[in-house]
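Dropping a structure here in structure tokens format, bear with me for questions.
Of the protein chains in this complex, one is absent; all others appear in place.
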Amino acid sequence: MNANEFDVIIIGGGITGAGTQRDCAMRGLRTLLIERSDIATGATGRNHGLLHSGARYAVNDPESAEECIKENMILRRIAAHCIDETDGLFITLPEDDLAYQQTFVDACRRAGIGAEIIDPELARRMEPSVNPDLIGAVKVPDGSVDPFRLCAANMLDAKLRGGQVRLHTEVTGFIKEGNTIKGVHTVNRQTGEKADYYAPVTVNACGIWGQHIAELAGVKVGMFPAKGALLIFAHRVNNVVINRCRKPANADILVPGDTVCVIGTTSTRIPFEECDHVAVTPDEVTLLITEGAKLAPSLSSTRILRAYAGVRPLVSADDDPSGRNISRGIVCLDHETRDGLKGFITITGGKLMTYRLMAEIATDAVCRKLAIEKACETADIPLPGSEEKSYEAVAQKIWEAPTTAQKAAASRMGTRASRIRTGNKRDDALICECEEVSVGEINAAIDRLEVSTLTDLRRRTRVGMGTCQGEFCACRAAGLLAKAHGCIERERKDLEDFLQERWKGNFPIGWGDTLREAEYTQWVYKHVLGL
Amino acid sequence: MKLQEYTESKHNFEECMKCTVCTAYCPVLQANPLYPGPKQAGPDGERLRLKDPYFFNQALKYCLNCKRCEVACPSGVNVADLIQSARIKYDHTPPKLRDVMLANTDFMGKLARPFAPIVNGVTGLGITKTVLDATLKIDHHRTFPKYSGTSFEGWLKRHRKEQAAFPEQVAYFHGCYVNYNYPQLGKDLVKVLNALGVGVQLLEKEKCCGIALIANGMSAQARKHAEHNVEQLRQAVTGKGLKVVTTSSTCTLTMREEYPNLLGVDNADVRESLLLATRFIYEKLEKGAQLKFKPGYHKKVAYHTPCHLEKMGWGIFSQKLLQMIPGVEFTLLDSNCCGISGTYGFKKENYEVSQAIGEPLFAQIRSVNPEVVACDCETCKWQIEMSTGYTVMNPISILAEAIES
Partner (left out) sequence: MKFDTVIIGGGLAGMVAGITLEKAGKKTAIISTGQNALHFFSGSFESLQEPEQRIVDLFSEAGVRLHYSPGVRLMPLGTFRESALALEDIDIFPSAQFARKVLIVNFLGYHDFFSSFLADGLEKQGMSCRVRFLNLPEMEKLEQSPSEMRSVQIARTMDRVWEKVVQEVRVLLKDEDTVVLPQVFGLQDMSVPGRIRQGIPARVVFAGTLPPSVPGLRTQILLKQRYQLLGGTYFMGDEVVRAHMHDGVVHSVATKNLDNHYIEGDHFILATGGYFSKGLVSNPFQVFEPVFGLDVEYNEDRNAWYNPAFKEDQPYMHFGVKADENLHALKDGQPVENLYVAGSVLGNNRPEFGTAAGKAVRTALKAADEILKV
């Protein structure tokens, strides 16, 4: 057996790809995941991180709502360390129609979502930051989910089951024999190294970029890119998800996530060519702050950490080339039946919430092609790290008297935190003080989680995600990466890229304390350190 | 409404730029590696505590609340307030008996004063110290401040009539120390103020400012003291139109700053009328009042700015007053913490850290070799006297000594 041969190749390191790889690996397949940049760099890492209860879709899209609540309950079981069971509120403000509340609750109940009308006063106590003017509130089982952690855990589980991963590797073309896809040509974007990989089935799980991959394979998948912009605030203003109880609109969800909270989103149709270069405009920033402050008034005086935008992978229905009939549902295309192209499957549409179901559908399709009859188990077996329900329990089990950094590590890694080398003061030393990331945690990520750049490291550990946005930790972490990879020149460039990436999210909201921090970062890196 | 136009975040901890300057000025960090430091304990920790109170760190108790981090912070972050507020909000461990005893300075004072000679004799005994050390974990190196046989309140009440005869009046918040341990300081203040034509009266009924209660985790009790004292101040300030003076920098800071910032007790209507006596006297002299100094007075004085006065920025008034006295040879000591921080240094577990923190100050005092060290804080006085053997006097007492009676 050739080292470059697999049972299935999955293109795309988003949550769908990583989830599909895990599912395939659990069904006994030899898997390879290929991603042109890092895991969770597309829509996976560029959304709210909302663990939807499905309530948002209950009125207009009952099918999605039902999918959401089912997956919501599954993720609570299998992905405990990626999930924060915060609950959510759908609030009615004086300018909203209170009559909608009943329509909404009825629809939720039909979809199986536990929605409960509560007294506005109770809502204010439940979430002190909520707009005190609210006239109605419904409590739903929303939560928050860390998409980076979820994606990494899926990838890690696939690896633990023998799967292989090639990050920063781009598919440049397909190896075709007649009307059958036999494998892919790739190039490593960091080293320029080229490689071919072979498998009887290839899964296109590239989200919005799936259109391009399909084109390379010679088939057409019509995507309709819709940009959504979001803002991250510098601390956790709310501990309960806040939504508006009305027809879904712009900037009407505020989600607490780890040490921050996120307001979003907008929706703007963009040309496909812009997918790689989405930027947040000043108008979007204004809209997000204005609407956000209606959910939680203190947002108008809270420091904003970053602005970012993602592109939703919406798919046009096959029979409607105009794109008017767009589905937000899951789309799985077997190109053999659809286009006569064998060995190629596209899985797209859907949402972060339903990634596991998408992976199950895609894996079922793969298994049918390979004539494998093993049933899906991803709804039952916890992801690595999620074997315990709470991080308090995890921390207490590993360390008798956990330090702040150890508590933080347990909250990020779940039971995998036991892998952190610890008990040695040098491993316990802090690299990132804002988010409490130790040398040991960083080295654990470098060892097991496919880290090649500082930005990759950030997605695995939260290094540089805190208030200072990497001002102090970036160069410390660069030292550790340089040691791990043995290449200073590459690390120097990496450090520049990292700072550029941080600045990209800072300048659209560059005023007040954010601008002060930016000036200080400029000063430290350019004038003090001499980058 | 123009959103985000208020560039200073309402959430003060977000103004932290992570520059780490505060850590360079934290006296505890240099002496105790178990303390996470002001940045980690303050603004960094706050974000985590908002995520989950589970991230509250018991090591915050090592903070002295000296507020040097706040003085140093270029961003105006109330670092020490964040730390103390977190302790109030999240630390629910009941205080130890020892801490309750140390914290209730006025109660202990009331109890001990009538038996002053006996109590002083007993607490000074080696055997008592050993017992206190072993049972209550009060460090045996410490000597309890002696209790005075007559209280200051008693003394001033006896002189009420002559004080009332002065054309101008102030109220005096004397605090526990002057009342129970060292009435002489109160008498010195009366002498100086009388020389300026100002008579002194008591508040109707003051209670301990409560700083030791806050420091020892008894914030509910502290809040009661605060509410009581603010009401008392209000009677004097708005009721009688008086200014209220103090001779303790810590009582002053507590009532002006900690009441609203830590205990949530509004003092806005009385805050600006509550002054350290040196500021009150300086302002009087600036406006033309005169003090008559003894001819031939000479004293070599080294002035130590207590942490809480450094935070208030009022050390300047005490310094300028001392420099005004003919015959005073004045040295301003570098601004360093003495390490005692009220009841902190009395605790056995803090003794070594406390002495290590104070060492730079002690070394400088020894090298200056003054006749007396001047300082506006009673607990600094105990610490410096115990650690260096030099006598410490409140600037008011030096002033009283230097003027004609």
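Labels A and B are assigned to the chains in the order they are written; within every chain, residues are numbered from 1.
The definition used in the following text is that a residue touches a chain if its C-beta (ideal position, glycine included) is under 8 Å from a C-beta of that chain, and two chains touch if they have at least 3 such contacts.
Not measured: the values here are computed from a predicted model.
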Residue of B:G121, B:G239 or B:G313 in touch with the missing chain, whole complex considered: B:G313
Absent chain, residues of subunit B that touch it: 2-7, 17, 19-21, 23-25, 29-30, 33-37, 39-40, 70-76, 271-272, 279, 283, 286, 310-314, 316, 332, 335
Positions on subunit A where the hidden chain makes contact: 282, 286, 403, 405, 425-426, 428-431, 433, 438-439, 472, 475-476, 478-480, 482-483, 488-489, 491-492, 496, 499-500, 502-504, 507, 510-512, 515-516, 518-520, 522-524, 526-531
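Going forward, only the chains that are shown with their structure count from here on.
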Mean-CA-position distance for subunit B and subunit A (Å): 52
Footprint of subunit B on subunit A - complex, ascending: 234-236, 258-259, 286, 289-290, 293, 298, 300-304, 391-392, 404, 407-408, 411, 433-434, 436, 466-468, 471-472, 511-513, 516-517, 520
Footprint of subunit A on subunit B - complex, ascending: 1, 3-4, 6-11, 13-20, 36, 39-40, 43-48, 50-52, 54-55, 57, 75
